[in-house]
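For this view, one protein chain was removed and the others were kept in their places.
For subunit A:
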Amino acid sequence: MDTTIKKDMGAVTRHNKIHPKKLVLWVSIVSLVMMFTALTSAYIVRRAAGNWLEFSIPTIFYVNTLVIAASSITLHAAYAAFKREAAGAYKGLLSLSFLLGSAFVVLQLLGWEEMAAQGLDIKINPSTSFVYALSGLHAAHVLGGIAAMAVALVIAFSQKLKRTPARQLRLELTLTYWHFVDILWIYLIIFLSLQR
């Protein structure tokens, strides 16, 4: 969207509590929640039907929960640094969040390898298929968040830190989305461990 329209929208929506783009993100998050709800409901229904292979999910998945939770915290700290206009802290924390996020995806892949090494491949039974499908689809959404952080990194290292409304909005959107994929994984890991 070009800047003039943005200004216009700002003028019209000044009295509104929430910025339209944030609302767009929240509404999109609702639809993503529906997508994962559908899959976990399908999981419950399918499991109740029998012929279900019980196995324990790889330990890496639990460790990884800490990794992504940590990245959420560091990104939040980066946001706080941005608001203080503390350039050094912002760059450091943003880079750390990016690295933790990337580490999460790599560790998920290792988790898959650990499963496959035990003979629990994606085809063996719907119970394993679901674990791959849920974690894979989640990882795809994490990649989207990593891409957003990558853009933020490029800007952080190429431009001087200035707390402009446009930059703050972009960072807030990234932060909200990242918290969402974090909470989504925590939900999925709790779901998967309680369901077996």
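Basically, contacts are C-beta pairs under 8 Å (C-beta built on N, C-alpha and C of every residue); 3 or more make two chains touch, one makes a residue touch a chain; residues count from 1.
Here is the rule we go by: contacts and distances are computed from a predicted model.
For the chain that is left out, the UniProt protein name among "ABC transporter ATP-binding protein", "Succinate dehydrogenase", "ATP synthase subunit b" or "Cytochrome c oxidase subunit I" is "Cytochrome c oxidase subunit I". Between the chain not shown and the residues A:Val24, A:Leu66, A:Val106 or A:Ala147, the one that touches is A:Val24. Touch with the chain that is not drawn comes from one residue among A:Thr65, A:Ser95, A:Ser129 or A:Gln168, which is A:Ser129. Although one chain is not displayed, its contacts with subunit A can still be listed: residues 1-2, 4-5, 7-9, 11-13, 16, 18, 20-21, 23-24, 27-28, 30-32, 34-39, 42, 45-46, 49, 51-52, 122-123, 125-126, 129-130, 133, 137.
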